[in-house]
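The other protein chains are all here in position, but one chain of the complex has been omitted.
Here is subunit A:
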Amino acid sequence: MSAVVVVGAGIVGAACAHSLSAAGAEVIVLDRGSVASGTTSRGEGNILVSDKEPGAELELARLSRDAWLEVGEELGRETLELEEKGGVVVAASPEALDALSSFAAAQRSAGVTALDVAEPRELEPHLRAGLAGGVLYPEDMQVQPVLAAAAMLEAAQRRGARFVAGADVVAGVRDASGRLTGVRTSAGEVIGADAVVNAAGTWGAQVSERLGGPVPVLPRRGFILVTEPLPPMVRHKVYSADYVANVSSSEAGLETSCVVEGTRGGTILIGASRERVGFDTTLDVDVVSTLASQATALFPFLERVNLLRVYRGFRPYCPDHLPVIGPDPRVPGLFHACGHEGAGIGLAPGTGRLIAHHVLGGGPLAPEVAARFTALLPDRFVQEA
């Protein structure tokens, strides 16, 4: 049996602990804060296939979607607030509809269910009139990220995993051969391990440096608007087609295209902007106003609805906008599971399985499945250096 230290108790660390403990590993999760105290509590809980173009990330999204349903089965959908509500992407203009349609066509060939919708108002009666059309993605789902992370971590603990809150990992401990044999916390405690998983999200670069295998993870700021609670008005996740262009963009500037969705609590979430401004925490009123005007343009009833709060988070992104998942070729014993950008919630359980596969040398995934994710390996950053 191998002892695995997971650094970070966000959704990704929790999913890793969940998968690793299920596969029989002895797991210790360390977080400098507490469960979901990082980006996981700052995002929405979209589990999307709709926004991903064919490639390794879409594959991981599809693996994760199945894994989410299994997690829902195991821990109870209610516990996670997991809902198979589906997503509707709407296009305002015929040009946008063309772009959306060809995007959807490519996704279909990769196995995604994408249904053309001539009149989006039949699905969402409160949408504004006159939209050019849309696409329904029945596979899109939603989860409450903090509840999900806490529940997966608790499930791992029931299988014997340990969770230590308030443990800041400041360094790795290596043996003469250079193999990682544990981590050191700021309290000076050394925790031994056969493997260490870097699941530190937006702080993954810092942790990777501390552990001797640096990978580039940078912050991408986002704001989310939360309204007062209302009776159900928005049934699916609804977003405009320009989102599709934004997600895969690598321009430095601000991008906003809003996603509107209802939650269990009755509030409506309007997210989210994307900006590369480092860890700048200040509220940007223009960004927030832009989100509000996009949301009210889609759903005119929102004009009279009160904004109750705005929260912000910093998505962890790698320069090529793909997460980094797998063993570090420079430091035996070190594994990375970070850089999921705006999709870490959705991609978490698939990541957990992939990590269990890498760490335990086999585990839950068939080798041919694991082979689909070579594009996510840390090697790509090592070769660059």
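Heads up, the rule we're going with is that a residue touches a chain if its C-beta (ideal position, glycine included) is under 8 Å from a C-beta of that chain, and two chains touch if they have at least 3 such contacts; residues count from 1.
Everything that follows uses one rule, which is that contacts and distances are computed from a predicted model.
Chemist: Missing chain's UniProt protein name, "Acetolactate synthase", "NAD(P)/FAD-dependent oxidoreductase", "Energy-coupling factor transporter transmembrane protein EcfT" or "Putative ABC transport system permease protein"?
Modeler: "NAD(P)/FAD-dependent oxidoreductase"
Chemist: Identify the residue among A:277, A:307, A:369 or A:382 that touches the chain left out of the display.
Modeler: A:307
Chemist: For the chain left out of this view, which of A:12, A:131, A:146 or A:215 touches it?
Modeler: In the complete complex, the chain left out is touched by residue A:146.
Chemist: From the list A:36, A:71 or A:218, which touches the chain that is not on show?
Modeler: Residue touching the chain left out of view: A:36.
Chemist: Please give every residue of subunit A in contact with the chain that is not shown.
Modeler: Residues 34-37, 41, 146-147, 150, 154, 163, 165, 225, 227-229, 265, 267, 270, 281-286, 288-290, 292-293, 295-297, 302-312 of subunit A touch the chain absent from view.
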